[in-house]
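Moving on to chain A:
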Amino acid sequence: MTLRRRLLGVVLASITLLLMATGVPAATIPVSVLMPASFADASAPLVREFNASHPHIRLEVTRGPLDTESVSDLAISSLLLGSSPYDLLLMDVTWTPKYVAAGWLEPLEGWLGDDAMAPLAPGADLGNAFSGHLWRFPMVASMGLLYWRTDLMAAPPRTPMELARISRELQSSGAVRWGYVWQGRQYEGLSTVYLEMLRGFGGRWIVDGSPTLDSKEAVAATRWLEGLIRQGISPPSVVTMAEPQTLQVFAAGQSAFMRNWPYAWNELNRAGSALAGKVGITTMVAEPGQPHVATQGSWGLALTKGSQHKRAAIEALQFLTSEESQTRLYEDFGYTPTRQAVFRDPKLVSAHPELPELEAALADAVLRPLTPVYAQISDLLYRELSRVFTARVSPQQGMEQLQEQTLQLRRTVGGEI
Partner candidate 1 sequence: MAPALLLLLAVFALPMLQYAWLSTQAQTVLTELEPQPVGLAQWQRLLQDGRFWQDAFQTLRFGLCSVGLELVLGLAVALLLNQPLRGRTLLRTVSLLPWALPTTVMALGWRWIFNDPFGPINLLLAQVGLPTVSFLGDPAITWLSMVWADTWKTTPFVALLLLAGLQTIPADLYEAAALEGANRWQSLRRITLPLLSPYILIAVLFRLAQALGVFDLVQVLTAGGPAGSTESLALYAYINAMRFLDFGYSATLMLAAFLLMLLLSGGAVLLWLVSRPRWAGGQR
Partner candidate 2 sequence: MTAAANTNGSKGALKLQQLGRRVGRQQLLESLSLTVQPGEILALLGPSGCGKSTTLRLLAGLDPASSGQILLGDDDITATPPADRGVALVFQSYALYPHLSVERNLSLGPELRGTRPELIKEDINRVLDLLQLQDLRHRKPAGLSGGQRQRVALGRALLRRPRLMLLDEPMSNLDAKLREELRAELQHILRSIGAPVIYVTHDQHEAMGLADRIAVLERGQLQQVGSAEELYRRPANSFVAGFLGNPSINLLSLRPGLLIGLRPEQLRLAPAGATPASTETSLNAQLTTREWLGDRLLLHLSSANGPLKVMRPSSDTLAAGLQPGAHLEVQWSRGDALCFDARSGERIEPS
């Protein structure tokens, strides 16, 4: 009897709590945004400011998971459920075609104007439009960078061979334990790493809707990365590393080089960091004559088709991607801007001499293939690379298989990727 009563009490209390927490009636227009945890944290002050200056709108940020794929899963499951609770999504550059094809997004050119992309810096304008419409406005630019230790070498390596040589020298002199750490785990990050090497070796991922992953350039890029592990330039555990793990090793002074995104700059130079002032950034190494490319990894805001408050959501989008917001995100958190004006702000440049470096890297940015089945082809890529890096298969064989698998996928989806 008493147990039953107690249980009933618990149920009633829980229900009441839930209702209290969710059922707040609002006279203002609610706008909700899903962001990965890091961006949600960084934009919190902006959101407060927006809400203070826009009393008719209540902007609310949902702090999603940290890692990109989990955020994507969350966004997709909310969209699949039909009535998405989100008006705006902060999206990775690779998601756009898939979301557009699924019919989940609202074109932005009608809201922002046909020349909405004009103020964007070169490189940042990539990956926002697809099949003739604008779907996404970039809030934060991001591109793969090579971090190097200014205290251990005079100039950064520009070719793969130089990188390997400097690494070996520093390793044998005992200055560092490892030469180079990068994102080698089986996940999207590996695709971004590989794309930079692929282009640096002169290869291409997709040419005119067809994969060219068994080219000798592609095999050479794979072999080089695989060789880094085999020769001990990269630690064996690099195959389990994502961005935070590489940063951890590099920040601890254990590696001479690191491949990472711009945000790591702030962390490495913050007060108390062992490496403050000892780190330089540049673009990725490339074979002589090949471009030093950076994989573009910008995050942009998109409007969901099911949004009930599109006008208010656009207001929030414009605020969050404004020059002022981008300046603050850069100053406080190291998130690279997307607007040309911010890169050229003399005050900002004088306080942050690395800014032109970033602008240059962004201009060198390349996109991952823009296709609705990007998730599949990237999945094939990082899976097969992981097989190569864990010595399940040779680089040559691996790339041949990858080519075959990608072709098979192309047949399955009807000939275009």
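Basis for inclusion: all candidates are chains of the complex that A comes from, given by their letters.
Throughout what follows, contacts are C-beta pairs under 8 Å (C-beta built on N, C-alpha and C of every residue); 3 or more make two chains touch, one makes a residue touch a chain; residues count from 1.
Fair warning: this is a prediction, and the values are worked out from it, not measured in the lab.
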Of 1 or 2, the one touching chain A somewhere in this complex: 1
Contact set on chain A toward candidate 1 in their complex: 69, 72-73, 76-77, 80, 98, 101-103, 185-187, 236-237, 239-240, 372-373, 375-376, 379, 383, 386-387, 389-390, 392, 405, 408, 412-414
